[in-house]
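Then we have chain A:
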Amino acid sequence: MNSAGSIKFLYAAYIATWLIHALYIGSLVRRYSRLRRQMKDLGK
Partner candidate 1 sequence: MRSFWSIALATLAKDIRLEWRSKDALNAMLFFSLLVVVIFVFSFDPLAEESRHIVGGLVWVAFLFAAVVALNQTWARELRNQVLDAYRVSPAAANALFLAKALGNFILVGLLEGLMAPLFVIFYNLRALGPAWQLIPVALLGTWALVVNGTFFAAMSIRTRSRELMLPLLLFPVSIPAVLGMVAGTTSILTGENPAHFWIVLLLTYDVVFTTACIGLFETVLQAE
Partner candidate 2 sequence: MKRAFPILAVLTALLLAYAFYQALWVAPTDALQGDVYRIIYYHVPSAWTAFLLFFINFIASVEYLASAKPSTKRAAKWIVIAIGIAGCVAAYVVPLPAGIRPSAIAMTVLAIPAFYFLIGKYFPEQNLDLLAVTAAEVGVVFCTIVLVTGPIWARPVWGIWWAPGDIRLTSTLVLWLIYVSYLVLRRFSDSAQTQKLAAVLAVFGALDVPLVYFSIWFFRTQHPQPVIGGGGSMDPRMLHVLLISWMAFLCFAFLVCWLRYGLEKLRREVEEAEALESLLEPSGPAAQTSKARVPLSRGIL
């Protein structure tokens, strides 16, 4: 097992972790803004 080749897997795993978290938080923010907009429309 050459460590130079396998180090790429380490980077891939760390990047994948934060990518998934970022996507999820992004979806939360999007849902928030949609609800806020709905709330504003209802308030009028």
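The rule we apply is simple: contacts are C-beta pairs under 8 Å (C-beta built on N, C-alpha and C of every residue); 3 or more make two chains touch, one makes a residue touch a chain; residues count from 1.
Per the selection procedure, all candidates are chains of the complex that A comes from, given by their letters.
Given the structure is predicted, the values throughout are model-derived calculations rather than measurements.
Among the candidates 1 or 2, the one that touches chain A within this complex is 2.
Across the interface of their complex, candidate 2 is touched by residues 1, 3, 5-7, 9-10, 12-14, 16-17, 20-21, 24-25, 28, 31-32, 35-36, 38-39, 41-44 of chain A.
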